[in-house]
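Below: one structure, written as structure tokens.
What you see is part of a larger complex, with each chain still in position.
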Amino acid sequence: MNSLLMPALSGKSQKTRPYLLPELPPDRYYVEAPTPESLGNGSLIFIEDSDPFDRYTYRLRNILYSGKTAYQNVLIADTVNYGRALMLDGAIQSSQDDESLYHEVLVQPAMLRHPSPRDVLIIGGGEGATLREVLVHRSVKTATMVDLDQELVDLCREHMGTWHRGAFDDPRVRLVYEDGRQFMENDDARYDVVIIDVVDMLDNGPAQALYTRQFYELLKRRLRPEGIVAVQGLEFCFDDAAPHAALARTLRTVFAEVHSYSAAIPSFLSTWGFLIASDWFRPDEWTAHEVDATIQSKLGSQWLSHLTGDYLKSCFSLCKETKFMLSLPGPVIEDGVDLILPPHIEEVEKPYATFPIPG
Amino acid sequence: MNSLLMPALSGKSQKTRPYLLPELPPDRYYVEAPTPESLGNGSLIFIEDSDPFDRYTYRLRNILYSGKTAYQNVLIADTVNYGRALMLDGAIQSSQDDESLYHEVLVQPAMLRHPSPRDVLIIGGGEGATLREVLVHRSVKTATMVDLDQELVDLCREHMGTWHRGAFDDPRVRLVYEDGRQFMENDDARYDVVIIDVVDMLDNGPAQALYTRQFYELLKRRLRPEGIVAVQGLEFCFDDAAPHAALARTLRTVFAEVHSYSAAIPSFLSTWGFLIASDWFRPDEWTAHEVDATIQSKLGSQWLSHLTGDYLKSCFSLCKETKFMLSLPGPVIEDGVDLILPPHIEEVEKPYATFPIPG
């Protein structure tokens, strides 16, 4: 919600409430939600067109940037429903109103679980929020961020301050503008935590070289023994699990412990998958209580907006059908091989599931 | 996914996969996903218009019914992405591909937790799937379903067999076509479990009489002492928690224990809230292990598609921000009083959250 545009509306939309509004903590304040009338006529719309059949529109208040970098179409705009948002090649990447959920869930399980992450590598992460969630850990001495698209990073720096909050200027940061695969092939440093936060496409395009078995093998060589890898894991639900499952299978060819987790991101209109991979970490051996204690000691009680021990554990709890989908064998993503996903799976109507059921 | 239309496409879209497809359990089979080309030109679209700013389109293959009953606009259609779906007054109600998740989550926590539900009351639930999830419990001797709209129930009966699976014909069922509020005012039976599954609007319209303190007071008088109530709890996430929170507060004026839970429903493009209310049930005293044992003894291992003890527990785990939103005082929904929700709440940018952070 872009509060800057709100004051002008307050006279119009403020209904008289027959009750007193509760007092808020000092870091919160009330704003009236916009109405179609308060916005006036004239709809500027972004259409998410990554699904071949269904389309989702985001009504915009304001365009900050719309154009092309050398690598992608970029739109930075203030949406009505989710505040400022970054769209790349027609797909929403993150929005002001829920990026903290996305980035906490992507980054913090690995950073909290690692006993003391000192050197961190981020592949992708142009908005700077992944970097922010890494840098808040005082154990971190170096954070290397590798993003192909310097123009995009510059645009995020200019227009997305609530994401990076100055992170790019932290002296611990090394920014590398290079293809992540190429970087990985030439790099010889060692890392404690690696975060893969690149665009979500398994379309046999160039970004796919950041999702293959060969890439993860390179990556593993750069990890210290206790190292942990977190990977953004694509749209992921029981009804659309095939791409995430392929990614999980691929990671499993390289790492001993690979675990899927997920969180519903409102502005994505779906549940997003994540993967945490290492040779040692099993989520079921990490209690909610331990998570809470680690949060308290590493980050204090104020930094995180969403994660708690209880909530983080729930992200690893997948429903029965999702677990079945993840359990199926299938293709591994390999360099130079087009990924063809398995077909959709349907259920036969169950004979024992018809009423009246026999006594 | 409507498999009936698939065979014609198989020649076209079946890509040669360079791996063997894993064998599936006997109750599953593969279907190729449709492509825009396989569907041909000509897009028939349903537009979800319940949000004032953003719109979501559902591409349709086929219309089963489109018209008006005495109470609402009804569309029953085969969508491309979610199989058959029911839309009422412009809002999706349930879809073939994920209705089992929705209905298991709505119905089963209450039915599993109650030691032995004998008499069950359902308010709403036209599709018949809520009824189905109730009737599968053999302890149930009577299931009373009260829905205002007989025409709608008849349409669901005809076109939505995979939802009801014959449930309407079970001899334990009593169907009452009446306004739920009116029914409740005149009824004098007693119930073990009550499920409120009515349309999701807190818009000060007629359905609101099924969400007020006065309604829940009537309802409580119809509950046996160990009785449990489950209520569909509206769209619900940290960024859009106000309507659910009002509902929770209202239930809390009547019941000693009211607990929110949620599940991401793919075809709703959002996370849905649920409430379970009673005078005694606390979810944190119910372990995943106990849930699994109860499922095994009451339903066996095959009925449920989604719920497990672990997953059900995770539905009750809300993120920190959501819990904060639920903790705020605010208005209770009362008969004859327009509900005006509190304004949106924003966060002040935190000074301690800017980089580089001081040593």
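Just so it is clear, A and B label the chains in written order, and each chain counts residues from 1 on its own.
One rule holds for everything that comes next: a residue touches a chain if its C-beta (ideal position, glycine included) is under 8 Å from a C-beta of that chain, and two chains touch if they have at least 3 such contacts.
These figures come from a predicted structure and were not determined experimentally.
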Notebook entry, point to check: Taking the 2 displayed chains as part of a homomeric complex, how many copies does that complex include in this file?
Noted result: 4
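Please note the rule applied: only the chains that are shown with their structure count from here on.
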Notebook entry, point to check: What whole-number Å value describes the gap between the mean CA coordinates of chain A and chain B?
Noted result: 27
Margin query: Which stretch or stretches of chain B touch chain A in the complex?
Written below: 1, 3, 15-19, 21-22, 24, 26-36, 39, 51-59, 80-82, 97-98, 101, 132, 135-136, 162, 164-167, 169-172, 237-240, 264, 266, 269-271, 302-308, 310-311, 313-315, 317-321, 328-331, 337, 340, 342-350, 352-357
